[in-house]
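Every protein chain but one is kept in place in this view of the complex.
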Amino acid sequence: MQTVTQIPHDVSYLDYKGKYKGIFSWIFSTDHKRISLLYLYSMLTMFTVGVLLGLAMKLELIAPGKTIMDPQTYNAVFTVHGVIMIFMIVIPGLPAVFGNFMLPIMIGAKDVAFPKVNLLSWYFYVLGAILVISSVLFGNGTPDTGWTFYAPYSFKTGTNLLPAIFGAFILGFSSILTGLNFIVTIHRMRAPGMTWMKMPLFPWSLYGTAWIQLLATPVIGITLVLVALERIFGIGVFDPTLGGDPVLYQHLFWIYSHPAVYVMILPAMGAISEIIPTFSQKHIFGYRAIIASTLAIAFVGYFVWGHHMFTSGMSGTAQYTFSILTFLVAIPSAIKVFNWISTMHKASINPEIPFLWAVTFIFVFMIGGLSGLVLGALATDVYVHDTAFVVAHFHFIVFGGVGFSFFGAIHYWFPKMFGRMYDKVWAKVGWAFFTIGFLTLYSPMFYLGMLGMPRRYYDYLPEFHAANILSSLGSWVMTFGLLIVVINLFRSVKIGAIAEINPWNGKTLEWTVPSPPPVENFEEIPVYGEKDGPYEY
Amino acid sequence: MEHVVQHSDPHYDPEASKLGMWLFIFTELLLFGGLFIVYSIYRFLNPEAFQMAAHELNITIGAINTIILLVSSMTIAMSTSSLQQKNKGLTVLLLEITIMLALIFLINKYFEWGVKFEHGIWPGSQHLINDMGQGEILFFGLYFVMTGLHALHIVIGMIIIIVALRRVQKGTTHADRPSLLENAGLYWHLVDLIWIFLFPLFYLIH
Amino acid sequence: MEKEKHHIVPYKIYFYILIALITFTFMSIGITKVNLHEYSVLGAMIFATLKSILVLTWFMHLKFDQPFLRFMVGFVFLVFLAVIFITFLDYYYR
Partner (left out) sequence: MYILLSTTNASNFVTGVDKAFILILGISFAFLIGLTFTMLYFIYKYNNKKNPQATQIKGSTKLEIIWTVIPTILVLVMFYYGWAGWAPMRKAPDDSFNIQVTGRMWNFTFQYENGKKTDTLFVPMNKAVKLNLVSLDVIHSLYIPSFRVKEDVVPGRDKFVWFIPQREGIYELFCTEYCGMNHSYMYNWVKVMPETDFNKWYVDTTKRVDVAAVDSPTENGKRIMKNIGCFACHSVDGSKLVGPSFKGLYGHQATVISDGNEREFTVDDEYIKRSIFDPNADVVKGFSKGLMLSYTGQLSEDDVKQITEYLKTLK
C-alpha cells in the first residue's frame, strides 16, 4: 500500500520508480496507464500472429488448388486467426488500451475504481492467450472449428479444442472485469461538477460497452463450458443423437457474439466522436443524440442475434422478428454518421493524421454497415449467408471500423501517452498505403460472395480466380502500409520530438495534464463549473 | 456533489465496492441465465420426459436443503446487523453458523448425487444412454450441470465467508468498514436466489 | 449526496422474512402436489418469484439502497426475460 503523500506530481508515470524494478515495475503496477501499455504490447504480439495467419490465408487463396498448405492446416489457420482477432484484439482492443489510459483522466479521476482488479484482468488476458496458443502447439492438432465453435462439429473433431475453449472462457472473464471496473469508475469517480451530461463521449461509449460486456459475456462463458462438458462427458445438451438441439447452441453463441460486435464498435465510435470535434475545433453536433444512439445500440443490439441464423431453420416468426430488429439497430449508427459529418459543417478543420484516419473510418464503416443491411434482409441473406460477402462485411466493419479507429486513436493520443510526437509525413504515407491496400483486399470479396463463393473454403472453382488474385495483392499493399505505420510509431517512442501538453487544442481533461501524465494524473482533482464542458471551444 | 472522498482515503469507497459486487452478481445471474434458457427450451420440447425424470429426485432432501439455505441467508444477513451494532462475538457466531449450514448443504448434496450414481445415473453413463429416453438424458445432464455449478458457487461463497470471518476476528472488518462482510452477504444471497429457482424447476415438476 | 448512512435492520425482521420464505417454500411444494397440469409450473414459479423478491429487498438490502440500484436489478431481469421470450419465438412457432 502506498500512501498518497509519497507520490510525486512532477514525475511521469513512465519514469516513476515504485517498489519494484525493471519489468516488475510494470507487471505488478496497478497504475491504469501502465496496465494500458501492458495491454497494448501484449495485443501487438497477438496481433502480429493474427496478421501473419491472415496473410497465409490470402497466399493460399491466390490460386485454386494447393498453394502452400493442406486443407486441414487452412481450417486451423482461419480458426486461430478468428479466435485471436475477435477475442484478443478487437473485443478488448479499445477499452483495454485507450479506455484504461484515458477514462480516468477524461473524467478527472486518479485511477479506476478497482486498480487491483484491473491488473487481474490483464493477467487473465495473458492466461487466456497462452491457453489458446497452447492448443496450437500441443496435443492432437490445432482446433479447426472456426471461431464460432459450432456444435456438433466442435465435439466431433479430434483436434485439441479444450484449451482453446478454456482460453476463450478466461478471456471473457477478463473482459467482464474490465467492464465492471469502468461502470463503477464512471458512477463513482467523475470530477465534481461533471454531470452525466457533461461527460465526454468516449467515456460514454465505454459505459455502454461495459454493460454489454457485463450482461452478454457470461452467456458465452456457460455455453463454452457446456461444449467442454459435452466433449468430456457427453451430457447431450447439443448432441442430436442424445436429444440435444445443435441450433440451440447457435442461439446461445450469438446471444453473446452479436452484442460482442457492438463491444467492438462502440468504443471505436467513441474515439471517433473525440477526434472529429477536436480537429474541427468545434462543439460536437448533437451531443445528446450521440449518447442516445450509443445506449440504443447497446440495448437493441442485445436482441438481434438471430440474424446469423437465417438458414439454420428457425421458425418464420423468429426470422422476421430478428430481421426487423436488425434493421432497427442500424438506425442509431446512421444517426451517429450524420452527426459526425454535421460536426464538420462550418468548422475549422485541421486535417492532421488522426483526422484522416477518422474520416476513412467513416467511409469504410459506411460500406461495412450498409453491407450489413443486405445481410439483415431475409431474402438477400439467404442468398449470401456464409459466403465471401459476409467475410467482406465483417472485415470492413470489424477491421475497417475498429482498426481505423484504433489507428486514429493512437495517433491522436500518442503524444499524451508517450510524451513524444511521431513523424507526420511517414504517418501519412503509411495511412495511404494502408487504405488503398485495405480496399483492394476486401472489396473483391463482396463480388465473390455475390458469385456464390462460400466462406471457409480452402479451394475454389476457377471462376473465382481473378477476384482472389486482386484480393491477395491488396493484402500485401496493406501490410506494407501497416509496417510503415507501426515502425514510425515505435521509433517515435524513443526519438520523437518532445510533445506539448495540448498539441491539437483539445478541450477534454486529458489535455490539461502533462504529457506523459504523472502517476496520479491530477495534482488536484479538477472541478467542472457551470460553463465548462468537454467540447466548449 | 462531494465526490472528493477520493482525497481522504483513496482506496475505500463502500458505495463503489457495493456497486461492483452487484455488477458481479449480474454476471453470475446471466451465467445461470444461459442454463435456464437451455433448461426452459428442453423442458418445452420434452414435457413428459422431464416430469418422469423429476420423480427420480427426492423432494424431501430438496426441501431440507432449501430451508438450510434460507436459514443460512438469514444468519448472514443478521451478522451484518450485529457487526454494525459492534457486537463482534455475535457476528462471528452467526458467520460460523452460516458456514456450518453451507457444509451441511454440501453433505446433503453429496449423498443425493451418490444415490444417483448408485442407480447408474451420471452424465454420459451407459444406463442413461441405453435405457432412457432423450428427454431424460437432457434432464439429468442439466440436473448435474446446474446443481454442480451451484455447488461450486456454494464452495466459493464459503471461502469468501471464511475470509470475512477472519477479517472480523482480526478487526480489519468492523462497523466503519463493513464492505467485505456485506459483499460476502450479497454473494451468499445470490447463491440462495439461484437455488430458489433450481428447487422448483428440478424437484417440483410432477 | 450526504454521507451514505447504513440502515441497521433489526434481527426480528430478518426472522419474519425467513418465516415467510419457508412458508412460501411449503406452499410451492403444496401447489405442485395438487394436480394443476400445465399450471403447476406457473404456480411454482410464482412462489419462486415472490421468494426472490423477498430475498432481494430485505436480505440484499435493496429496500435501503439508492433507487438506481433497484432500477439496475429490474433492468437486468427484464433483459433476461426478453432474451428468453425472443428465443421462444423460435421454438414455440417451429
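Labels for the chains are A, B and C, by order of writing; each one numbers its residues from 1.
Please note the rule applied: a residue touches a chain if its C-beta (ideal position, glycine included) is under 8 Å from a C-beta of that chain, and two chains touch if they have at least 3 such contacts.
Please read these numbers as outputs of a predicted model, since none were measured by experiment.
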| item | value |
| --- | --- |
| Chains in view touching the one left out | A |
| From A:H32, A:H258, A:K282 or A:H411, residue that would touch the chain that is not displayed | A:K282 |
| Absent-chain contact - pick from A:V132, A:V261 or A:I335 | A:I335 |
| Identified contact with the non-displayed chain, of A:L103, A:I367 or A:M478 | A:I367 |
| Positions on chain A where the hidden chain makes contact | 71-72, 75, 140, 144-146, 150, 152-153, 156-158, 240-241, 245-247, 280-283, 285-289, 311-313, 316, 319-320, 323-324, 327-328, 330-331, 334-335, 337-339, 341-342, 344-351, 359, 362-363, 366-367, 370-371, 373-374, 376-383, 385-387, 450-452, 454-461, 537 |
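Heads up, the rule we're going with is that only the chains that are shown with their structure count from here on.
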| item | value |
| --- | --- |
| Pair joined by more contacting C-beta pairs (A-C or B-C) | B-C |
| Centre-to-centre distance between chain C and chain A (centres being mean Cα positions), rounded to whole Å | 37 |
| Geometric centre distance via CA averages, chain C-chain B, whole Å | 15 |
| Where chain C touches two or more other chains, by residue | 76, 83, 87, 91-92 |
| Junction residues of chain A - those touching two or more other chains | 215, 251, 255 |
| Residue numbers on chain A that touch chain C, as the complex places them | 215, 247, 251, 255, 302-303, 306, 314-318, 321-322 |
| Chain A-facing residues of chain C, complex | 76, 79, 82-83, 86-87, 89-94 |
| Residues of chain B that touch chain A when the two form their complex | 1-4, 6-7, 10-11, 13, 15-17, 19-20, 23-24, 26-28, 30-35, 37-38, 41-42, 45-46, 122-124, 129, 133-135, 137-138, 141-142, 144-145 |
